[in-house]
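Sharing a structure below in structure tokens format, with a few things to ask.
The other protein chains are all here in position, but one chain of the complex has been omitted.
Let's turn to chain A:
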Amino acid sequence: MHGRIKVRTSEEEKAKKEKERQEKLKIFKHAMAKIQNKRKLGELDKEQLDVTGQVLSSNPDIYTLWNIRREILIEFRKQLPEEEITKLYDAELSLTEYCLKINPKSYCAWHQREWVLTTRSDPDWKKEVALCNTYLKLDERNFHTWDYRRFVVSQCKYSLQEEFDYTTEKLLDNFSNYSAWHYRSKMLLDLYPDKEGGRPIQDSYYKHELKMVLSAAFTDPDDTSAWFYQRWLLGAVKTVTKIVVSTVTPSKTTVAFNHTVPLKYVKENVQIFFNNVNVVGEWFSCVQKQNDDVWILKHDQCVNDDLNIKVEHCINGAEKETLVLSTYKPSYYVGKNIICFQNKYSTTVLAELNEQLDACRQLLEMEPDNKWTLLTTAFFLYCVDAKTYNKEIDKILQSLIGIDKQRAGYYCDLKSKWSIEKEIHDNYDKMDLEMKVAVKNLTCLPRLQYYSFCENVDLSHQNLNENVLPSLIKLQHCKKLNLSYNKITTLRKFPLFQLEELDLKGNDIDNSDIEELKNKYKNIKIIL
């Protein structure tokens, strides 16, 4: 079903077409019946090859007929001399070529070709590469062709370097060739890996790739491809698993991580000690999943005043970090870790980032409204020094909301995320048991696990809607939750946890939803 342009036909033409169709139909039915019959009789012969070939020439997508042909060829191979079989394989390849002309995206035809080449004893791989080149000239984005090319290259151990040079050629021809960038990224990893780790490729090639991307970006800043590639080049940095905060109260013991971890990880690498005695218990994810960032330890130990509480974490099974909890109020212990959202880039990478930043700024002078340049600039500023550049970043995101309306929602969320991170960075260690953010216009609630220790949470006067409700479960120790003056319209997704008070003033919620919540939570006080 590929875009066919509408054409008007007269009555006469319609009648002629109808007659043609009837003829075609007769021939088709006759051919199919013959194929069926021969199959039934087990006749694997040349006639069957002819008939199936005829039908496939007009309709290349009948899987079964290709299968029948393979059956016949397998049988023939046992009987016929090498020369004849070679001719048949060649004929098969011709047929697939013919079919691919009709439908270059026919899965069957490509698959049949693959089969012939892996079955015959004398495959001509160079010819296949040439075929790919031809097809890619016709449609450089046909992923079937790119995939087939990868298969051919892997079979004939074509030089990776030659393939790499091929992508350079395609890209110099047309930087928009996303498929070529993609293919190139795979080969880069194989050709020039960075053995010291930390980045995908060796320094010298790294710089070369970045320069290539810059050329692409200056040629056409509107082109998606180069920007995605650039992000990938600069993005790959490993994050270290860290405990963010741990909270122990008589009702609950929780540990929150900077990203989700599986149950196995928590069981093997985290231990909690009360007065130097290991607390034995069972770990549960706060949302009952296999991977989570807030974990609850169910245990039998009594939590009272005067406890010396420690959490030991074997980071990725190696280095150890220890968190000592302090008393925030009687029988309420919290231990916060040192917070760092920044990826630690090496000086070489930082130098590159700054160079790229300069280039972006140059581009912005020429095209101040280009969304790619704006977004990349914001991202680079964030990577280099989010704290120092936060005002500039905010300004860019604000203008993006106006310029790139298609992704206004996305930019609002990004703004919320980076604002919360700044807030946490600035105030986390000073915070007591109340969560109150200075940020306005929050549209989402990222990093909520950082606030898992809070007893009172104030999220009033923001732009939150009901999509954030399920994530509230991360506020495991929250007793009073203020969601007043937001954009919540339904409580359908409100999670179940031990709240005492919930402020829902200034939202447009159905009474029935509120009644239902009151029934689920027996002792909750709801403020309207």
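FYI, a residue touches a chain if its C-beta (ideal position, glycine included) is under 8 Å from a C-beta of that chain, and two chains touch if they have at least 3 such contacts; residues count from 1.
Just so it is clear, contacts and distances are computed from a predicted model.
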Undepicted complex member, UniProt protein name, chosen from "Phospholipid/glycerol acyltransferase domain-containing protein", "LIM zinc-binding domain-containing protein", "aldehyde dehydrogenase (NAD(+))" or "Geranylgeranyl transferase type-1 subunit beta"
"Geranylgeranyl transferase type-1 subunit beta"
Taking the entire complex into account, which one of A:R77, A:H182 or A:H461 touches the absent chain?
A:H182
Identify the residues of chain A touching the omitted chain, counting contacts across the whole complex.
1-6, 21, 24, 32-33, 36, 39-40, 59-64, 67-68, 70, 103, 107-108, 110-111, 141, 143, 146-147, 150, 176, 178-179, 182-183, 185-186, 223-225, 228, 231-232, 239, 259-260, 287, 289-292, 405-410, 413, 465, 467
